[in-house]
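Please read through the structure below; I'll follow up with questions.
Note that one protein chain is taken out, while the other chains of the complex remain in position.
In order of appearance the chains are A, B and C, and numbering begins at 1 in each one.
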Amino acid sequence: MLPRSQIVLLISLITAGIISASSSRIDDYILDVILGIGINIILAVSLNLINGFTGQFSLGHAGFMAVGAYAAGTLTTGPGKVWFDASGASPALLFPFVLFAGGLTAAVVGLAVGAPSLRLKGDYLAIVTLGFGEIIKVILQNIEWLGGSRGMVGIPSYTSFFWCFGAAAVTIYAAWALVNSTLGRGFLAVADDEIAAEAMGLNTTRYKIIAFVTGAFFAGIAGGLYAHLKGYISPAGFDFNKSIEIVVMVILGGMGRHVGVVIAVVLLTVLSEKLRDFGDKRMIVYSALLILLMLTRPQGLFTWKPARKAITG
Amino acid sequence: MIEFLQQLINGISLGAIYALIALGYTMVYGVLRFINFAHSDVFMLGAFVGYYAVKKLGVPVGGLAGGLLVLCLAMSICAIVGILIERLAYRPLRSRPTLSVLITAIGVSLLLQNLGQSVFGANPKAFPRLFPETNLHLGQLSITSNQLLVIAVSLVLLAGLHFIVHRTKTGTAMRALSFNATASSLVGINNDRIISFTFGLGSALAGAGGILYAMNYPSIDPLMGTMPGLKAFVAAVLGGVGSLPGAALGGLLIGLIETFVAGTGWSTYRDAVAFAILILILLLRPAGLLGKSRSDKV
Amino acid sequence: MNRSPFHPSTFGSLFAAVCLSLAGCKPADTGGTSKDAGSGTGSGANPGKIRVGEYASLTGSEAAFGQSSHKGTQLAFEEINKSGGVLGRQIEHLVEDTQSKQGESATISKKFISRDKIVALLGEVASGRSLEAAPTCQAAGIPMISPSSTNPKVTEMGDYIFRVCFTDPFQGRLLSEFARKTLKAQRVAILSDTASAYSVGLAKFFKDPFMAGGGQIVLEQKYSSKDKDFKAQLTAIKAVNPDAICVPGYYTEAGLIVAQARQLGILVPIFGGDGWEAPQLIEIAGGKALENTYYSTHYSSENSDPLVQAFVAAFKARFNGETPDAMAALGYDSAKVLIDAIKRAGSTEGPKLRDAIAATKDFPCITGRTTLDASRNASKAAVILTVKDNKFKYVETVSP
Partner (left out) sequence: MNSTRAKPCPLLHLDNVTIRFGGLTAVSSVSASLGDNELTGLIGPNGAGKTTVFNMITGVYAPTEGAIHFQNKSVTGLKPFAITERGIARTFQNIRLFSSLSVFDNVRVAFHLHVTQNTAHSLTRGPKFRAEERDITDQTRALLDIFQLTRVQDEPAKSLPYGDQRRLEIVRALATRPKLLLLDEPAAGMNPAEKVELMKLIRFIREKFQLSILLVEHDMKVVMGICERIHVLEYGRKIAEGTPAEIRQHPAVVAAYLGKEITH
C-alpha cells in the first residue's frame, strides 16, 4: 500500500485535474491570479527548503527561475522548437518534459552556483547568491538567440491549472518528504548548529548543496510554468527584486513551515490584487502593511511549533 | 597610456562615491549586524532635500556658503529620518532574528521609494549646481572639480569616522556594543542611545553622499539610490563588512573594476564581472578583504 | 497521538482547500462585484459609459515614462468627456499600474477584459509589457493601441494590436541616413543601454542599414538603465576617435552621457532617437553640452503648430505647469486615435473598432499626421532636432 503522503499527493493531483478540466469556466483574470499563486507556491516552498529548513540565506532564487523559464522557453519557442515540433507529440503531452528540462537546467546551474558559495555563511552567502542572480541576468541579456534584453516573445500558453497545481503539489510533497526523512533531519540540524552537525558526522556542505540544488530545480519548474503562462519573458523581470519578493513570502510564512508559507503566498498574492484599488498608491500601502506585519508578527504569520513525531509515512 | 590614466581617474572618482555610501552600510552593520536596506533610500532623500532646499526654500547656490548650508541641511534631515526609522521600524525587533529586521528594512526601503515617486514624481529632476564648478584639464586628461571634491570628502569622512570610532568615548561604546550587546549594557553603556547615534551618523553620511552624488550626476529620481546602494553594499562586503577602511577599499576596488571592465570592451558584462570578482574574493577570503573572520569557538 | 501540522493529511487537505476555495470563489466574484453591474457588456447599444482600459508603469523603475504617458492619456479623455463624450456617451477611463514589473501586464489585461469589460486597451510604454498584454487582447478581440512600444514584434502579435509611435527599424534607418548624409559621418561609435529593449532594438536597426550604406561602427559600448557614470565607456570611445556617437537611449541617461562626454573633451556630434525627447534633457545636460547633438523625434514642445501649442498649454494647465514630453504626447495621441476610431466606427464592438483604427489616415496627432499602415504601425514624418542657446532647434524633416 502507498504511504499516506503519497495518497494525499495523488488525491491532490486528481483534484487539480478535475478543476483543470472545468477551468474554462473560471474567468481569465481569476485563473491568471490562481495560476500565479500556484507558481509562487512552488517558488516559496522551494526557497523555504534552502532558507527555512537548511538555514542558508539565498537571495538568488529569481536567477534559477530565469534559467528554468529560458530553458523551457527555448524548447517550445526558441531554437528547440524545431525538435519540439518534429516530435509530433501533442504539446500538452510534451509540456511536463519541457518543465522537467527547465528544472534540470536550473538544478545544474544551482549546483555550479552552490558548490563553491555554500561554504560562505549568513550575509556573505546572501550577497554571493544575489551576485550570481545578477550574473545570470546579465548573461541572459547578452544571449542574442534568446532574445537578449528584448526578451523571448510568443511563448505558447501551455500552463494549465493541472500542470501548475500538479507541480505545486509535487513540490510541496517533495519538500515534505525530504524534510521528513533522515536527510531532512540533516537539513534541520545544519540550520540549527553547523558545528554540532559536523560533529554528528553530517557532511554539512553536502546537505546544503542537496537543499540548494533541489530548491533550484523547483524554481526552474516554476520558471517554465511562468514563461508559458505569461507568454513573454525578459531578463529584467528576474532581478533581485523578484528574489526579495520570494524571500518575503518565506519569512512571512514563518520560515521552515510548509503550511505557513503556502498561506503566506496566498495572502500576499490576493492582498496584492486587492490593493489594485489603490492605483499608483498600491505599493505605498503594500510596503506599509509589510512593515506593520513584521512589527506585529516578527516570527512570521504562522508560527505554531510542530511537535515532530515519528512519522514514517 | 593616456586612456589608462583617464580610466584610472574615472575609476577612482566612481569608487570614492561607492566608498562614501559603503561607509554608512558598514557602520550600521558593525553595530547591529544587519543590512540596512533603507540606507540607499535615505541617500536618495538627501539629494531631494538638496533639490528642494534650492528650488523651494531658495537657498542661494553657486557660492561656498550656500552649498555648505544645503549640505548641512541634507545631513541633518537624513540623520533625523535615520533615527526615526531605527526607532519606529527596527528597535521593536531588536531581540528578533536579523531576518525579521531585514524584511522590515526592505519594507522601509520600498515605502521610501514609493512615497518618493508619489510625492516627488518619477521624472528625473535636474540637480542645481551647488558649488562653483570647473573642468580641469591636464594635457589630455580631464577631471572635474566635483570629482575631486568627492574624493576629498570621502577621505575626510573616512578619517573622521575612524577618529570617532577609535578615539572617542562614544566610539568605544560602539565597538563594545558591536562586540557584545549584552555585555556592553552590563557595563553601563546605553545601547539604545549608541544605536540611535550610529543610525544618525550613518544616515547623515548617506545624506552627504546623496548631495555629492547628485552634484556629480545631476539627474535625481526616487529610485536613484538602488543601484549605487547595491554596488556600495557589495563594496562593503568585499572590503569586509564592519570594517571602515574595508568599506573604503571595497568601494575603490568596485569603482576601478567597473571602470576598467567597461573601458576595455566588456561593458555589457560590467556588472557580471564586478559580481564575479566579488564572489572570487569571498571564496578566497570569506570575511572580505579587511574583515576579521569570526570563527565559532568550539 | 497528536497530529503535527506537517502531517501528510493536513498539508494535503490544506492544499486541496486552497485550490477549491480559490476556484470556488470565482462565480461569486464575477456575479457579485458592483463594478461590473454598471456598464454591462460594453456593446454599442448600451447607453452607459464606454470603458477604456489603460495600463502603465506608474511606479517602479520606468515610472518616469509611464507617468508621463498616463498624464497624456488622462488629459485626452478628460477633454473628450468635457466636450460631451463620443457617440453621445462618456468615456470611463480605467487605469492599472504595472509597477514596471514583468508579469503584471498579462494579469491586468485579463482583468480589464474579463472583469471590467473594456472596449479597448491603451498601453504600454515598454515593449516587453505590451508583448505580454497583446496576446490576451488579440484572443479576446479587443483592440489595443500602444503609445510608445517600438519593438516591431508588438504589432506582429495580431490584427487587433496597433501603435502610434515609430518602430525601431523606421527610426534606425532614419538615423543611419541622417548620420551618413547630414553629419557626413563614416566612423560611428554606439553607446547603448543593454538593459533596455528599446535601446538594444534601436541600436541594432541603426547598425544594419548604416553598415549596409558603407558606414563603419568603430566601437560598441554598453551601459545599464539607471547608470549615472559613463566615463569609462566614453573614455574608450574617445580613444578610437569616431566621427560621431550614436546614443539610442532615453533622456534619463542620454543627458548625463552628453554632459560627461563634453567634460572628457569629446566634441564630435552625438545623436539619438525619440527617447531623448524631454524638457529635462536640457536641464540635466546643460544647454552648452548639448550643442552639436541631434535626435529624431515626432514631437517637440517648442513646435509652433497651434495643435501642439494648444496641447502644451492644456497639459501645463492640468498638471502644475509641467511641460509635456514625448511620452505624454504619444499617450495623448493613442487616446485621440482611439476616440476618432470609435466615432468613425459608430460602435464599440471589437471587429468594427479594429477596422476603424486600422483605417486611420492622416489623423492630426500631436506627434504629426499619422496614418496606420497595413502592419498596424504608425507612419508619420520625423523631425530632427538639435539644441542651440539652451533651446531645441529644428534641423530637418524626414518623411517615411
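Rule of thumb we're sticking to: contacts are C-beta pairs under 8 Å (C-beta built on N, C-alpha and C of every residue); 3 or more make two chains touch, one makes a residue touch a chain.
Note that the coordinates shown come from a computational prediction; the quantities given were computed from them, not determined experimentally.
The residue touching the chain not shown here, chosen from A:50, A:65 or A:210, is A:210.
In the complete complex, the residue from A:185, A:281 or A:297 that touches the missing chain is A:185.
The chain not shown here is touched by just one of A:21, A:112 or A:200, and that residue is A:200.
Along subunit A, the points of touch with the absent chain fall at residues 3, 5-6, 174, 177-178, 181-186, 188-189, 192-193, 195-204, 210, 214, 305, 307-310, 312-313.
Everything that follows uses one rule, which is that only the chains that are shown with their structure count from here on.
More inter-chain C-beta contacts link the pair A-C than the other of A-C and A-B. Averaging Cα coordinates per chain places subunit B and subunit C 34 Å apart.
Centre to centre, using the average C-alpha position, subunit A and subunit B are separated by 33 Å. Touching two or more other chains at once are residues 58-60, 194 of subunit C. In subunit A, 138, 141-142, 280, 283 are the positions where the chain touches two or more neighbouring chains simultaneously. Against subunit A, in their complex, subunit C makes its touches with residues 1-2, 4-16, 18-20, 22-23, 25-26, 29-30, 58-60, 95-97, 99, 101-103, 106-107, 110-111, 113-115, 127-128, 131-132, 135-136, 140, 151, 153, 157, 194-197, 199-201. Per the touch definition, subunit B reaches subunit A in the complex via residues 29, 35, 89, 92-93, 96, 99-100, 103-104, 106-108, 110-111, 113-115, 117-118, 230, 233-234, 237, 241, 268-269, 271-272, 275-276, 278-279, 282-283, 286-288, 296, 298. Taken together, the subunit B residues at the contact with subunit C in this complex read 2-3, 6-7, 10-11, 14, 114, 117-118, 121-126, 135, 137, 140, 142, 144, 213, 216-219, 221, 223-224, 226-228, 258-265, 267-268, 270-271.
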